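Okay, here's the structure, questions in a sec.
The complex appears here minus one protein chain, its other protein chains still in place.
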Amino acid sequence: MLIDTRYSLVSRVFQNRGTVVDVDGVPVGGDEVVVMAGPCSVENEQMLLTTARFVAAHGARILRGGAFKPRTSPYSFQGLGEEALRMLAGARDETGLKIVSEVVSPDDVELVARYADMLQVGTRNMQNIALLKEVALARRPVLLKRGMSSTVEEWLLAAEHILVEGNPDVVLCERGIRTFEHATRFTLDLAAVALVRRLSHLPVVVDPSHATGRRDLVPPMSLAAVAAGAHGLILEVHPRPDQALSDGAQSLDFDGFAGLMAELRARRTPQPLTT
Amino acid sequence: MLIDTRYSLVSRVFQNRGTVVDVDGVPVGGDEVVVMAGPCSVENEQMLLTTARFVAAHGARILRGGAFKPRTSPYSFQGLGEEALRMLAGARDETGLKIVSEVVSPDDVELVARYADMLQVGTRNMQNIALLKEVALARRPVLLKRGMSSTVEEWLLAAEHILVEGNPDVVLCERGIRTFEHATRFTLDLAAVALVRRLSHLPVVVDPSHATGRRDLVPPMSLAAVAAGAHGLILEVHPRPDQALSDGAQSLDFDGFAGLMAELRARRTPQPLTT
Amino acid sequence: MLIDTRYSLVSRVFQNRGTVVDVDGVPVGGDEVVVMAGPCSVENEQMLLTTARFVAAHGARILRGGAFKPRTSPYSFQGLGEEALRMLAGARDETGLKIVSEVVSPDDVELVARYADMLQVGTRNMQNIALLKEVALARRPVLLKRGMSSTVEEWLLAAEHILVEGNPDVVLCERGIRTFEHATRFTLDLAAVALVRRLSHLPVVVDPSHATGRRDLVPPMSLAAVAAGAHGLILEVHPRPDQALSDGAQSLDFDGFAGLMAELRARRTPQPLTT
Partner (left out) sequence: MLIDTRYSLVSRVFQNRGTVVDVDGVPVGGDEVVVMAGPCSVENEQMLLTTARFVAAHGARILRGGAFKPRTSPYSFQGLGEEALRMLAGARDETGLKIVSEVVSPDDVELVARYADMLQVGTRNMQNIALLKEVALARRPVLLKRGMSSTVEEWLLAAEHILVEGNPDVVLCERGIRTFEHATRFTLDLAAVALVRRLSHLPVVVDPSHATGRRDLVPPMSLAAVAAGAHGLILEVHPRPDQALSDGAQSLDFDGFAGLMAELRARRTPQPLTT
């Protein structure tokens, strides 16, 4: 039923050993739970630096921040573009955090790759084949979000589109799927994380911020994601979530982030079940 | 709850009169139910011409045929590209049918627009903003398929991305949404057709072939679509469905297509309820 | 994949000829599109009689009205019980309409069967096996609504539970399934109607009122249901929808009902495609 594992570069049949993706020195897919954190959108230099310093001090390894936003409405904030990328690079220089940022158009890949250490393909573009090919050629690790209504099989085949172009450095990201339940923004599918770890050698991380859409559910779902076998987390953090230009309701404030990082450290034990 | 109709170019508040999109002389959105028909993919000149002649003789006005296919797997048939476009143009010259063909990458828009009378944006690309902008600038009518897990609101906002760039000629296409029910390939959402007709002045057509995935359900769902208010249908037709390179199970054979066209003519009466 | 047709009483393999269910003289499953209409809940004698006279005058054959309501919250209006059944019987005496009413508990089956000509099993009880057995034994035709998240296969197997107890008089009713789309209350699955007609000999009707939750979508979806092959419709009609105790937003007023019935008559032609 699922993906034909004999011919698939992403499958454990092709390569049983788990892939560790090297994001300019930060290994994703190994024993460490890698935390990527930062604001939904880069809004200005001040907020970005404040956030970067704080998340770095509490254990994050990668800074997330949107420069190009794929918005549903043409009238929503579209991101600051290259200006935001320069701010992200500045924050990297100061904090040592690596940078992940989304690319929404094949034409922007080269630009984003000039600044970012890892390229994010968002949920709306998981089957944007032209974009997948372009990020594959950029020779940067790729964070491939699951389409909000894509099956696990389609998700792995989207990764296959990147591997087949010669780029093996793909990190999968579960971010919630669309269901009838609207009490949370999406339905976080953690069984898909456990399933992907059995089917594929690629690392997988979880985005509980977009999945739940509720700040108060981010900590328990982060712990659950790690328990299910996630190699990392990508979290929205904002110094003043109530003033964020996008996704404020799901962003952790600084106290919330610090508390969660302390929890993660306290619980972390080796995971014999989920190798 | 739904789209803010005051500021939306797609809404009936902005423009109450229904838009009629002119596809090089074929009006979509008026009284006539426009039938677009043809094979899923253009496979070779012979099968394309045979099909084009047959569907033209039975009342189709527009020839559909894939030159660039957005495939889930990198190992599936990707389409014949420009060669297919040339064949489509040849079939137009002979039959008088207009041509609609899908474009999957911003870089291909200019090429496809050189041959096709209408550009199709597929379900996987409904929120591919870079592609929406490029097709808007191509000054060709656009057939905008609903994302398989997009809400009606997101679908209308995707159309808004095209209108806001100055291209008013968008035809919406309902093609089934993803649900738990897998007895049909997707769940055809005809209430969305009726709803879109109330919210928007844009024409809307229905694709029962992809929605159901079963040849035997295409005729009843075509009749139902027209009764729900659809301005047209887009149908997969193949001379030998059992030998098709893609989507054979849902393609009508010639007899099936001729029978359906006869049914549509027999039932067609003015639609006072769905203006 | 679907239901094993060899052993199923509901299947066309077991019985190819379409079943016509006789609701005390009204045939459901034949050439006539049977309209069942009335208020969501029976609220008082006056409104029930007014509604019954009106719908009878415009072509309805069966009066619907809830006496026992299966409510999500324990604090919602639960229906008037036997008092409502007596009012329904009174309306039958005056108008000649037959009566269909929902039964929500096995213990109430005998009581409801004493007054109603047809017993309705609601969407929340489609897999309530104890209730299915009890209605089977009551020797009344059964209107079996599809569970709002049940597959077509599960729906047919629920009917099988009734047939296997010796009651062959089951009318299936599609009433919308639960999906991510909330612009309509549910997603009306008309392809399921066409599919059921191919798989089973049982008649099938459609409830566009609950499916859409919007009065303005009831007429187009009624026409679409008939075009898809439905043998009948069940419609909520209320003299003053804005004052209804339940489901007012989806109830037609008298003008709306009269207009729809005129449309249905105008379009009705034999259906060679959907035998």
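Which chain is which? They are A, B and C, in the order written, and residues in each are numbered from 1.
Here is the rule we use: a contact is a pair of C-beta atoms (placed from the backbone, for glycine too) under 8 Å apart; a residue touches a chain by one contact, two chains touch by 3 or more.
Please read all numbers here as calculations on a predicted model, not as lab measurements.
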Absent-chain contact - pick from A:M118, A:V135, A:V152 or A:C173: A:V152
Which residue of A:M221, A:V237 or A:L252 touches the chain not shown here: A:M221
Residue of A:E43, A:E160, A:D189 or A:D207 in touch with the missing chain, whole complex considered: A:D189
Where the unshown chain meets subunit B, residue by residue: 149, 178-180, 182
Interface residues of subunit C (partner: the chain not displayed): 7, 70-75, 104-107, 124-125, 127-131, 148-149, 154, 157-158, 160-161, 164, 178
On subunit A, residues whose C-beta touches the chain left out of the figure: 1-2, 149, 151-153, 177, 179-184, 187-195, 197-198, 211-212, 214, 216-217, 219-221, 223-229, 259-260, 263, 266-267, 269, 272-274
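Everything below uses one rule, namely that only the chains that are shown with their structure count from here on.
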Maximum centroid distance from subunit C, chain identifier (CA atoms): A
Intercentroid distance (Cα basis), subunit B paired with subunit A, Å: 34
Centroid distance [mean C-alpha coordinates] between subunit C and subunit B, Å: 34
Sites on subunit A at which at least two other chains make contact: 149, 178
